[in-house]
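Presented below is the structure to which this report refers.
Right after this comes subunit A.
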Amino acid sequence: MSNKNALKPAIHMQKVCKSFGKLAVLKDLNFEIQPSRKVALIGPSGSGKSTILRILMTLESIDSGRVMIDEEVLYEVKEGAPPPHLAEEHVSKIRAKVGMVFQSFNLFPHMSVLRNITEAPVHVSRISKEEAEARALEFLDLVGLKNKVNAYPAQLSGGQKQRVAIARALAMQPRIMLFDEITSALDPELAAEVLSVLRNLARTTDMTMLLVTHQMHFAQEFADRIIFMEHGTIVEEGSPEKIFQQPKEERTRSFLKTVLEAT
Partner candidate 1 sequence: MSEIFGWLPNLLSGLKTTLLLTVGATFVACPMALAAGLARLSRNPFFYGPAVCYIEVFRGTSALIQLFWFYYVLPHFGFQMEALTAGILVLGLNIGAYGAEVVRGAVQSVPREQYEAAKALNFSKMQTMKKIILPQAFVAILPPAGNLLIELLKSTALVSMITITELTFKGQMLRASTLKSTEIFGIILILYFLLALSITHGIRKLERRFSYVKV
Partner candidate 2 sequence: MKEIIFDWAFAWSLMPELMGALGITVIATVLGMALAMVLGLFWAVLRRSKNPVMYWFSTTVVEFFRSTPLLVQIYFLFYVLPDVGFRLSPLQTGVLALGIHYSAYLAEVYRAGIDSVPRGQWEAATALNLGKFHTFRSIIFPQALPPIIPAMGNYLIAMFKDTPMLSAITVLELLQTAKIMGAESFRYIEPLTLVGMLFLILSLISARMIRFLEKRYVQ
(Lines give C-alpha, C1' and ligand atoms only; values in the text may rest on other atoms or scores of the structure.)
Protein backbone atom coordinates (compact mmCIF):
# COMPACT_ATOMS: atom_id res chain seq x y z
CA MET A 1 0.00 0.00 0.00
CA SER A 2 2.63 2.55 1.06
CA ASN A 3 5.63 3.25 -1.10
CA LYS A 4 8.66 2.01 0.74
CA ASN A 5 11.19 4.79 0.77
CA ALA A 6 14.63 4.59 2.22
CA LEU A 7 13.36 7.08 4.81
CA LYS A 8 12.06 5.93 8.17
CA PRO A 9 8.45 6.88 8.76
CA ALA A 10 7.80 9.90 11.00
CA ILE A 11 4.47 8.45 12.08
CA HIS A 12 3.67 4.79 12.09
CA MET A 13 0.42 3.26 13.32
CA GLN A 14 -0.03 -0.51 13.34
CA LYS A 15 -3.31 -2.34 14.00
CA VAL A 16 -4.56 0.49 16.17
CA CYS A 17 -7.98 0.01 17.76
CA LYS A 18 -9.77 2.58 19.84
CA SER A 19 -13.31 2.75 21.11
CA PHE A 20 -15.27 5.11 23.34
CA GLY A 21 -17.56 2.88 25.35
CA LYS A 22 -19.32 0.70 22.80
CA LEU A 23 -18.51 2.91 19.86
CA ALA A 24 -15.47 1.73 17.92
CA VAL A 25 -13.80 4.82 16.43
CA LEU A 26 -10.67 3.22 15.01
CA LYS A 27 -10.72 -0.33 13.69
CA ASP A 28 -7.39 -2.04 13.09
CA LEU A 29 -5.87 1.04 11.58
CA ASN A 30 -2.56 0.86 9.72
CA PHE A 31 -0.66 3.66 8.09
CA GLU A 32 2.67 5.38 7.95
CA ILE A 33 3.71 8.85 7.03
CA GLN A 34 7.19 9.66 5.76
CA PRO A 35 9.05 12.67 7.14
CA SER A 36 8.29 16.09 5.60
CA ARG A 37 5.11 14.88 3.93
CA LYS A 38 1.97 16.98 4.07
CA VAL A 39 -0.99 14.68 4.57
CA ALA A 40 -4.68 15.55 4.70
CA LEU A 41 -7.20 13.30 6.45
CA ILE A 42 -10.69 13.60 4.99
CA GLY A 43 -13.94 11.83 5.58
CA PRO A 44 -17.38 12.21 7.16
CA SER A 45 -17.55 13.38 10.77
CA GLY A 46 -17.22 10.57 13.25
CA SER A 47 -14.90 8.64 10.97
CA GLY A 48 -12.06 8.81 13.49
CA LYS A 49 -9.84 11.47 11.85
CA SER A 50 -9.54 13.72 14.88
CA THR A 51 -9.02 10.72 17.15
CA ILE A 52 -5.85 9.88 15.20
CA LEU A 53 -4.46 13.34 15.88
CA ARG A 54 -5.47 13.19 19.52
CA ILE A 55 -3.72 9.84 19.93
CA LEU A 56 -0.54 11.18 18.35
CA MET A 57 -0.68 14.17 20.73
CA THR A 58 -1.17 11.74 23.68
CA LEU A 59 -4.55 13.27 24.48
CA GLU A 60 -6.13 9.83 24.01
CA SER A 61 -4.72 6.39 24.67
CA ILE A 62 -5.32 3.34 22.47
CA ASP A 63 -7.03 0.04 23.22
CA SER A 64 -4.62 -2.09 21.24
CA GLY A 65 -1.97 -1.80 18.56
CA ARG A 66 1.23 0.15 18.23
CA VAL A 67 1.97 3.82 17.61
CA MET A 68 5.46 4.97 16.76
CA ILE A 69 6.81 8.45 16.27
CA ASP A 70 10.26 8.82 14.71
CA GLU A 71 10.91 5.10 15.18
CA GLU A 72 10.21 5.37 18.91
CA VAL A 73 7.31 3.55 20.47
CA LEU A 74 4.72 5.88 21.94
CA TYR A 75 2.09 3.24 22.68
CA GLU A 76 2.18 -0.51 22.42
CA VAL A 77 -0.82 -2.39 23.77
CA LYS A 78 -1.62 -6.07 23.23
CA GLU A 79 -5.24 -6.83 22.53
CA GLY A 80 -7.20 -7.28 25.76
CA ALA A 81 -4.24 -6.31 27.91
CA PRO A 82 -4.58 -3.46 30.39
CA PRO A 83 -3.07 -0.19 29.18
CA PRO A 84 0.61 -0.17 30.14
CA HIS A 85 1.85 2.54 32.40
CA LEU A 86 3.94 4.96 30.41
CA ALA A 87 6.81 6.75 32.04
CA GLU A 88 5.97 10.46 31.96
CA GLU A 89 9.56 11.23 31.00
CA HIS A 90 9.40 9.00 27.93
CA VAL A 91 6.03 10.36 26.77
CA SER A 92 7.22 13.89 27.34
CA LYS A 93 10.30 13.28 25.21
CA ILE A 94 8.22 12.04 22.29
CA ARG A 95 5.55 14.66 22.83
CA ALA A 96 8.20 17.34 22.39
CA LYS A 97 8.45 16.33 18.74
CA VAL A 98 4.76 16.94 18.12
CA GLY A 99 2.78 20.17 18.02
CA MET A 100 -0.96 20.61 17.63
CA VAL A 101 -3.40 23.33 16.62
CA PHE A 102 -6.97 22.87 17.80
CA GLN A 103 -10.36 23.62 16.32
CA SER A 104 -11.25 25.87 19.27
CA PHE A 105 -7.84 27.66 19.37
CA ASN A 106 -7.41 27.02 23.12
CA LEU A 107 -5.25 30.07 23.71
CA PHE A 108 -4.60 30.82 27.36
CA PRO A 109 -7.01 33.70 28.05
CA HIS A 110 -5.05 35.10 31.01
CA MET A 111 -1.83 35.57 29.05
CA SER A 112 -0.88 38.12 26.42
CA VAL A 113 -0.18 36.90 22.90
CA LEU A 114 3.55 37.09 23.58
CA ARG A 115 3.34 35.03 26.77
CA ASN A 116 1.07 32.50 25.11
CA ILE A 117 3.91 31.86 22.70
CA THR A 118 6.91 32.13 25.05
CA GLU A 119 5.53 30.32 28.12
CA ALA A 120 6.22 26.76 26.95
CA PRO A 121 9.63 27.45 25.34
CA VAL A 122 10.80 29.15 28.53
CA HIS A 123 9.37 26.70 31.08
CA VAL A 124 9.36 23.43 29.14
CA SER A 125 12.25 23.73 26.69
CA ARG A 126 14.13 25.96 29.14
CA ILE A 127 15.47 28.44 26.65
CA SER A 128 16.17 31.98 27.80
CA LYS A 129 13.35 34.49 27.93
CA GLU A 130 15.13 36.79 25.45
CA GLU A 131 15.60 34.02 22.95
CA ALA A 132 12.01 32.85 23.38
CA GLU A 133 10.73 36.36 22.78
CA ALA A 134 12.87 36.85 19.72
CA ARG A 135 11.62 33.55 18.38
CA ALA A 136 8.02 34.45 19.21
CA LEU A 137 8.30 37.69 17.26
CA GLU A 138 9.65 35.77 14.28
CA PHE A 139 6.71 33.38 14.29
CA LEU A 140 4.22 36.18 14.89
CA ASP A 141 5.67 37.88 11.85
CA LEU A 142 5.26 34.67 9.92
CA VAL A 143 1.53 34.56 10.74
CA GLY A 144 1.23 38.31 10.12
CA LEU A 145 0.41 39.38 13.65
CA LYS A 146 3.54 41.16 14.85
CA ASN A 147 1.42 44.15 15.86
CA LYS A 148 -0.62 42.06 18.33
CA VAL A 149 2.26 41.03 20.64
CA ASN A 150 0.76 42.66 23.70
CA ALA A 151 -2.92 42.00 23.01
CA TYR A 152 -4.94 39.49 25.01
CA PRO A 153 -6.81 36.64 23.31
CA ALA A 154 -10.18 38.24 24.12
CA GLN A 155 -9.18 41.23 21.94
CA LEU A 156 -8.52 39.13 18.83
CA SER A 157 -10.80 37.87 16.08
CA GLY A 158 -11.20 34.13 15.64
CA GLY A 159 -8.84 34.08 12.68
CA GLN A 160 -6.21 36.03 14.60
CA LYS A 161 -6.55 33.70 17.58
CA GLN A 162 -5.97 30.72 15.35
CA ARG A 163 -2.90 32.32 13.79
CA VAL A 164 -1.49 32.97 17.27
CA ALA A 165 -2.21 29.33 18.13
CA ILE A 166 -0.21 28.28 15.07
CA ALA A 167 2.69 30.53 16.12
CA ARG A 168 2.48 29.09 19.64
CA ALA A 169 2.76 25.52 18.38
CA LEU A 170 5.59 26.43 15.97
CA ALA A 171 7.58 28.10 18.75
CA MET A 172 8.12 24.69 20.34
CA GLN A 173 9.88 23.69 17.08
CA PRO A 174 8.14 20.36 16.63
CA ARG A 175 9.07 17.90 13.88
CA ILE A 176 5.43 16.98 13.35
CA MET A 177 2.50 19.40 13.27
CA LEU A 178 -1.09 18.29 13.71
CA PHE A 179 -3.96 20.53 12.57
CA ASP A 180 -7.38 19.49 13.85
CA GLU A 181 -10.15 21.17 11.80
CA ILE A 182 -8.53 24.47 12.49
CA THR A 183 -10.92 26.53 10.35
CA SER A 184 -14.21 24.86 11.34
CA ALA A 185 -15.01 27.45 13.98
CA LEU A 186 -14.33 30.38 11.64
CA ASP A 187 -16.31 32.45 9.15
CA PRO A 188 -15.17 31.92 5.54
CA GLU A 189 -13.11 35.12 5.24
CA LEU A 190 -11.35 34.49 8.55
CA ALA A 191 -10.75 30.88 7.57
CA ALA A 192 -9.12 32.15 4.37
CA GLU A 193 -6.47 34.12 6.28
CA VAL A 194 -5.62 31.09 8.42
CA LEU A 195 -5.41 28.85 5.38
CA SER A 196 -3.09 31.24 3.60
CA VAL A 197 -0.73 31.11 6.59
CA LEU A 198 -0.88 27.34 6.47
CA ARG A 199 -0.24 27.26 2.72
CA ASN A 200 2.95 29.31 3.16
CA LEU A 201 4.03 27.13 6.02
CA ALA A 202 3.55 23.94 4.03
CA ARG A 203 5.69 25.34 1.23
CA THR A 204 8.54 26.61 3.38
CA THR A 205 9.14 23.98 6.07
CA ASP A 206 10.21 20.38 6.10
CA MET A 207 8.01 19.54 9.08
CA THR A 208 5.73 16.57 8.73
CA MET A 209 2.17 17.88 8.69
CA LEU A 210 -1.04 16.05 9.30
CA LEU A 211 -4.24 17.94 8.70
CA VAL A 212 -7.86 17.07 9.36
CA THR A 213 -10.18 19.21 7.29
CA HIS A 214 -13.60 19.51 5.74
CA GLN A 215 -12.38 21.91 3.07
CA MET A 216 -11.67 19.72 0.07
CA HIS A 217 -10.22 22.48 -2.07
CA PHE A 218 -7.69 23.30 0.56
CA ALA A 219 -6.81 19.65 1.15
CA GLN A 220 -6.21 19.34 -2.57
CA GLU A 221 -3.72 22.18 -2.82
CA PHE A 222 -2.09 21.72 0.60
CA ALA A 223 -1.41 18.02 0.70
CA ASP A 224 0.83 15.72 -1.25
CA ARG A 225 -1.16 12.78 0.03
CA ILE A 226 -4.82 12.33 0.91
CA ILE A 227 -6.25 9.72 3.22
CA PHE A 228 -10.00 9.12 3.03
CA MET A 229 -11.51 7.53 6.14
CA GLU A 230 -14.92 6.21 7.01
CA HIS A 231 -16.18 4.33 10.08
CA GLY A 232 -12.75 4.07 11.64
CA THR A 233 -10.93 2.56 8.68
CA ILE A 234 -8.95 3.92 5.75
CA VAL A 235 -11.00 3.49 2.60
CA GLU A 236 -8.59 4.90 0.10
CA GLU A 237 -5.37 6.91 -0.01
CA GLY A 238 -3.17 8.44 -2.63
CA SER A 239 -2.12 11.62 -4.31
CA PRO A 240 -4.65 14.47 -4.44
CA GLU A 241 -5.03 14.01 -8.18
CA LYS A 242 -5.84 10.36 -7.78
CA ILE A 243 -8.31 10.81 -4.90
CA PHE A 244 -10.11 13.83 -6.30
CA GLN A 245 -10.00 13.02 -10.02
CA GLN A 246 -10.17 9.25 -10.20
CA PRO A 247 -11.24 7.77 -6.87
CA LYS A 248 -11.30 3.99 -7.06
CA GLU A 249 -13.78 3.33 -4.29
CA GLU A 250 -17.48 3.92 -4.60
CA ARG A 251 -17.59 5.25 -1.00
CA THR A 252 -14.97 7.87 -1.78
CA ARG A 253 -16.88 8.98 -4.86
CA SER A 254 -20.17 9.35 -3.03
CA PHE A 255 -18.53 11.23 -0.15
CA LEU A 256 -16.78 13.67 -2.48
CA LYS A 257 -19.96 14.15 -4.46
CA THR A 258 -21.96 15.07 -1.35
CA VAL A 259 -19.28 17.39 0.02
CA LEU A 260 -18.46 19.17 -3.20
CA GLU A 261 -22.12 19.69 -4.04
CA ALA A 262 -22.73 21.25 -0.64
CA THR A 263 -20.00 23.89 -1.07
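As a convention for this text, a residue touches a chain if its C-beta (ideal position, glycine included) is under 8 Å from a C-beta of that chain, and two chains touch if they have at least 3 such contacts; residues count from 1.
Selection criteria: all candidates are chains of the complex that A comes from, given by their letters.
Since we're looking at a predicted model, the values are computed, not measured.
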item	value
Touching candidate for subunit A, same complex, options 1 or 2	1
Complex contacts: residues of subunit A adjacent to candidate 1	57-59, 88, 92, 95-96, 98-100, 102, 104, 106-110, 119-120, 123-124, 152-155, 168-169, 172
